[in-house]
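Heads up, one of the protein chains got dropped from this complex, but the rest are sitting where they should.
So that you can tell them apart, the chains are marked A and B in the order they are listed, and the count of residues begins at 1 in each.
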Amino acid sequence: MRLTPRDNTFFDLLAESAGHLVTGSNILAQILGADNGDRKKLVKQMSEIEHKGDEATHAIIKRLNSSFVTPFDRDDIYNLASALDDCLDYMDEAAERIVLYKINELPDRVEDQVEILRRMAELTATAMPRLRSMSELHDYWVEINRLENQADKAYRKLLSHMFDEISDPIELMKLREVVEVLEKAADAFEKTANFVETIAVKEA
Amino acid sequence: MRLTPRDNTFFDLLAESAGHLVTGSNILAQILGADNGDRKKLVKQMSEIEHKGDEATHAIIKRLNSSFVTPFDRDDIYNLASALDDCLDYMDEAAERIVLYKINELPDRVEDQVEILRRMAELTATAMPRLRSMSELHDYWVEINRLENQADKAYRKLLSHMFDEISDPIELMKLREVVEVLEKAADAFEKTANFVETIAVKEA
Partner (left out) sequence: MRLTPRDNTFFDLLAESAGHLVTGSNILAQILGADNGDRKKLVKQMSEIEHKGDEATHAIIKRLNSSFVTPFDRDDIYNLASALDDCLDYMDEAAERIVLYKINELPDRVEDQVEILRRMAELTATAMPRLRSMSELHDYWVEINRLENQADKAYRKLLSHMFDEISDPIELMKLREVVEVLEKAADAFEKTANFVETIAVKEA
């Protein structure tokens, strides 16, 4: 085997970081169906997860900068950790905006966006531990790219629908922001997969 | 000669990528003058060009990661390819929003924005093949920087004008988005030129 993972902590930290994405995307899905009282509690939970994610990212980068020997290219780990962090940040931002703007009714298709994010989070969490052996990663990035295309279509339909149907401009501004941040989350998942592909191609 | 381009495919792929920018910017200009029926066809053409651009970028990055020897710094080619990709993405996004939001009338100055993008695309497409010999690149990045300043001024005038003249907030939101994405396209062209300058300075 060509690859000898020289610092296993990286793999553990990346897996931990991806684990927070699953929790975060599940909380986000719960927020959509919850009433205002529960939403506030859920947003608090989300914020704690986001904080844990920040700590994991920070631990990765600190370890990266102080370690003389790392598995893979230093920049690639840095990019991967940052992309994972972005996924969670955007999901947290979406959750928070929903509560901050007191949005009662979200268009149905927002659920489609969040459902795609949940699947992306699960796939990402399953893929991260495989970086150790560099096996079975191809299907992961292909599937994430497929999901991102699907997210993109859902997003465009949603935009078109919203601008057609919602006549209250302030309501539209609020929703526009939420769906945009959700789209950015999907983009961040795709970026994450691209960095995994980069690492895999270099190691091949 | 100091530089021996060791993998000519990079130059061909970068030139191909820049070629798509010219096609894309021309389609964008046509969209402005077209009626709704033609716009949909043009947006579909744009989307195909954007897809080809994605493939070229992907081919560059894949080749970059698997090649042991590359001309120039690996990061610089990566940055350049990503910046070229961004130019097309933003032009595609602008085209799509115009159709998605069913915008009938665009302020005149949007044409100025797009005209600048067309000139930037042409200059970029002319410059890319010169990376091979590293000659006559200075004028390219100076001119792109000049055009970006011009785009910036056009953008600000447009914003001021729009917020003064358009009283329908939803119409304003739609147009605000289109002109912002066009401004981001101009910024991406400038970034592209900055990466070319970086490469040129290192090779000097």
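Note that a residue touches a chain if its C-beta (ideal position, glycine included) is under 8 Å from a C-beta of that chain, and two chains touch if they have at least 3 such contacts.
Predicted model only: the values in this text are computed from it and were never measured.
Trainee: Among A:N8, A:N36 or A:N65, single out the residue that touches the unshown chain.
Mentor: Of the listed residues, the one touching the omitted chain is A:N65.
Trainee: Which of A:H20, A:R39 or A:K174 touches the chain that is not shown?
Mentor: A:K174
Trainee: Residues of chain A in contact with the chain that isn't shown?
Mentor: Considering the whole complex, chain A reaches the absent chain at 61-62, 65-66, 75, 96, 100-102, 169-170, 173-174.
Trainee: What does the interface between chain B and the hidden chain look like in terms of residue numbers?
Mentor: 75, 156, 159-160, 163, 167, 169, 172-173, 176, 198, 201-202, 204
Operating definition for what follows: only the chains that are shown with their structure count from here on.
Trainee: Superimpose the Cα atoms of chain A on the matching ones in chain B and note the rotation angle, 0 to 180, in steps of 5 degrees.
Mentor: In short, 120 degrees.
Trainee: How big is the gap, in whole Å, between where the Cα atoms of chain A centre and where those of chain B centre?
Mentor: Spacing between the chain centres: roughly 27 Å.
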